[in-house]
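Below are the structure tokens for one structure; questions will follow.
For this view, one protein chain was removed and the others were kept in their places.
The chains carry the letters A, B and C, assigned in the order they are written, with residues numbered from 1 in each.
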Amino acid sequence: MSLRRRRFLTVMFLIFVLLLSGCWSRREIDDLAIVTGIALDLGPDNKVHMTIQLVKPEVLAKRAQGGGGGGNADKAYWLLESHGLTFVDAVRKFNTLSPRQLFLAHNVIIIFGEDLARRGIASTLDRISRTKNLRRTIWVMVAKGKAREVLEAELEPEYLSAVAIGHMIEGREVYSQSYGIDLKDFLRVLTGSSPNPVASRIELRKEFTNREFWEVDEDGQGEAGQGEEDAKEHINKEARTQGREQAKKSVVLTGAAVFKKDKLMGWFDPTETRGLLWIQGKMRRGIIIINGPEGEKMAFESIRSKSEVVPKIHQGKLIMRVKIDEENDFAEDMGFVPLTPENIPGIEKKIAAAIQKDIEAALRKGQKEYKSDIFGFGAAVHRKYPQQWKAIKGRWEELFPQLEVQVEVKSKIRRRGMSTEPPKPGGKE
Amino acid sequence: MEKGKITARQAMLLIIVAILGDGIFFLPTFVAAQAKTDAWLSFLLGSILGLLLTGIIIKLGLRFPDKTVIQYSEELAGTVVGKLLGIWYIAFFLVTTSYLTREFGEFLTTVVMPETPILIFMIFLSIAYSYAVYGGIEVMGRVAEFLTPIYIFLLIVMMGLSVKDMNLQELTPVMGNGIGPVIKGSIPPFAWTANVSAMLMLIPFINQPEQSKKASYMAVGVVGLLFVVNTMQAIAVLGAQEVARLEFPFFHLAATVRVANFLERIDALIMIVWVTGDFIRACVFYYVGLLGLSQWLKLKDYKPLVLPMSLLLVSLGIVQFDSIMEIHTWGGQGYPFYALSVEAGIPILLLIIAWVRGKSSRV
Amino acid sequence: MILLVLVVFFLVLWLELPKLIRQRWWWELAVFAVIWALALVVSVAQIYDLPLPNPTHGLEYIFKPVSHWFEEVLS
Partner (left out) sequence: MFNRIFRKVRDSIKYGTGINVSGGDEHQSQVDSRLDNNLQRLKGIFEGCADVVFREFSLGTEEPVRAALLFVEGLVEMVAINENIMKPLMYEAGHRNPAITNIFKLVKEKALTIGKVNETTNMEEVVEFILSGYAAIFIDGSQQVMLAHVRGGEHRAVEEPSSEVVVRGPREAFTETLHTNISLVRRRLKNPDLKVEMRKVGRRTKTDLAILYIKGIVNEKIIREVKERLNRVDVDGTVASRSLGEIIQDTSWTPFPLITYTERPDKLTAQLLEGRVAIMVDGTPIILTVPVLFMEQLQSSEDYYEGFFPASAIRLLRFMAINIALLLPSLYVAVTTFHQEMLPTPLLISLAGAREGVPFPAFVEALVMEITFEILREAGIRLPRPAGQAVSIVGALVIGDAAVSAGIVSPAMVIIVSLTGIASFTIPGYSFALALRLLRFPIMFLAATLGLFGIMMGLIFLLIHLVSLRSFGMPYMSPIAPATYGDWKDTFVRFPWWAMVTRPRLIGQKDPVRQARGLQPKPPDKDKGGSGNPGSR
């Protein structure tokens, strides 16, 4: 248009050229070492021992093209280990070990070793949350034993164990015997008024045996929970389908790791985990097995649940009321009892009782043994009675183990699947 | 000097982004640090105060629908006081532009490209707003008309995507610590919504000045709504303590989005929101400051000043702060009061004088 | 660095000066020159790490007490 405009454009162009001569943050996609999993253990001298799983994209690309004959020769990942005084120190040290630049944004899981978790992880978490590229959607888990071993697990048909574990956590809701939490929620709980988070528990099975994978070593309950039995069955089935050559390392994702503040207190077994999930309202779907009217086993699948934690001050005493509303599908019947409107209320009561048992197991361990308010009772009090909370906040750790908890469970049976009655041999008379 | 005219709607869109621009990124941290779970109440209160201030600003502006505040402040308050008020007003807008330029770079170096020198971002932003301001108010109005809907749409999409991560119980207890923290926390949002005082300079360029009333109320209303919803969401998803702890809560809000294993990590899109928002905000502030300055000095045109002033602002932006910690401390504590002394103080003072002396250009 | 800065500054000069002179806007030219020189001084001082008065600190000096007073009133 005018002379000025042209000059303006010329100047802009010149400035661009001057500015664009450098490309600061550039890195080519094939120069990246894509990290999919991080494992943190306690190393010697209280250092952080860090293991990362890195993807070999070329191997995966070859597999995708179908060539390469079998493709079992190369692993799709490699592991790197380093020590550092701090998390960042360890991360940066990888650059002395890897020809490619570490790229953390696609990380799926972060696994803490048991020893490190017991020592406390707050400082590590601080560094993680400062790191630009580490997402808050990564899953936080604690390994029973060494964390680095978990990354070595092989989970067919996935090539990357970390990604596979991520999928396992996402699929946990079908069975609901394990806990899953991402970094964002972990931090939210840790900074909230009941700063006692729970993380997933993961364990490496070095070899498959028919032996029970869950060792009831910690409280030695005589009566195994229903869920546990279930889990056993599940594993058996798995063993049958996967064939005999199950000598590979695989992992189990059950139970939960219970923290108090940022320190690991101990483990929840599947039953207790389910109890915790019921209380927190995070239960999605799970199998409940009861003894039916004729003594046979009946299985129900819980499909929907709602929980409410209501603190009440009754005659100057704080009482927690946990109310649970839950709906079931009839899943399986070992006997041949048809469900009728007459026997349903009785069965529903039995389901409620089974759930209550789960919850009580969780409360027993969490409240009495670990004395860790993972259930968020403190936060509930804070919400409902902010003024009183100020007074008892300091003493909460002493108050909590003595807290009276009332559990109310309401169960409903809604549907019965695709058939009306079990297939009784010989048919119905 | 400025022959262009904009519509009231364009002015509204300019003002909306001029407030939201960096506010939606920075403010939740400042506010949550004070009011914790009640941060959203603080935003509500701040926005209501902002609406009250809008009433005052519009009353004053419509008394002189064909003049800018720089022009009538002398008429109202006398030459000396008027000039002083004028420069106080102008300096605020120019200084804020300089802050913005710095902030813009800080965000991008922190979040997107840590290796790139901050100066690059600042220079790019300053070229962009210089170019737009050079084009005049009409160009800015049209840019806003084009970008603001996209901007708001993106904001809403990002908020919508993180709805499923919300834990509404994080929002309770409501006013657990009484109303004190809420009021304390409402100062920064009020200071931001008070940016509507840029209207004092824009009213004479709106083709139907009467409509500026509706436009300003709408702008502050929309902003208030978005502020409140955004803060509620940030707290519900991340927890109040985390919001107070995080450098850019809105960024993390978007970073937690996870839809069907496909739509993940949309945080780079946050950059689009940030860049458009800060760009328009800087445009408005720079334009108001520069036009004000040239009217204050009785220049014939503001355009010759565009480039040297942007050089000055960029270099000042570097000088003003040593670190992002300083920006945050100043932004959360000192700046809101400074802003309010200009944005609320000047219009209230002038309106009182106008009432007392019974002056208006509309006889 | 200093060279780059000078190039940018003189580019600005080259862009704006001819028009100002052609139109004989002397007062505008004066304002332009003052701002330009100020910017140059600040940038050059910045590059050579010379001590500069920080306007933010000035403002902080005024408004910090207000902030503290406010804090005390409401806590």
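Keep in mind that, in the parts below, contacts are C-beta pairs under 8 Å (C-beta built on N, C-alpha and C of every residue); 3 or more make two chains touch, one makes a residue touch a chain.
Computed from a predicted structure; not experimentally measured.
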### Task
With touch as defined up top, name the shown chains that contact the chain not shown.
A, B
#### Entry: Contact partner of the left-out chain, one of B:Tyr99, B:Phe190 or B:Phe279
B:Phe279
### Message
Out of B:Val17, B:Ile118, B:Ala132 or B:Leu200, which residue would touch the omitted chain in the full complex?
### Response
B:Ala132
### Summary
In the full complex, chain A touches the hidden chain through residues 1, 3, 5-6, 9, 12, 16, 19-20, 22-23, 25-30, 32, 34, 36, 55, 57-62, 64, 103, 105-106, 108, 133, 135, 163
### Query
What residues on chain B make contact with the chain left out of this view?
7, 9-10, 108, 112-113, 116, 120-121, 124, 128, 131-132, 135, 139, 141-143, 145-147, 261-262, 264-268, 271-272, 275-276, 279
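In this section, only the chains that are shown with their structure count from here on.
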### Summary
When centres are defined as mean Cα positions, the distance from chain A to chain C in whole Å is 55
### Summary
Per the C-alpha means, the centres of chain A and chain B lie apart by a whole-Å value of 42
### Query
At what distance in angstrom does the C-alpha mean of chain C lie from that of chain B?
21
### Multi-partner residues of chain C (each touching 2 or more other chains)
8, 12, 15, 19
### Task
Flag every residue of chain C that touches chain B in the complex, lowest number first.
8-9, 12, 15-16, 19-20, 25, 27-29, 31-32, 35-36, 38-40, 42-43, 46, 52, 54-56, 59-60, 62-64, 66-67, 70-71, 74-75
### Message
Looking at the complex, which residues from chain B come into contact with chain C?
### Response
95, 180-181, 183-184, 187, 294, 297-301, 304-305, 307-309, 311-312, 315-316, 318-321, 326, 330, 333-335, 337-338, 341
### Contact set on chain B toward chain A in their complex
110-117, 120, 123-124, 127, 131, 134, 165, 167, 169-170, 172-173, 175-177, 237-239, 241-242, 245, 252, 255-256, 258, 261, 264-265
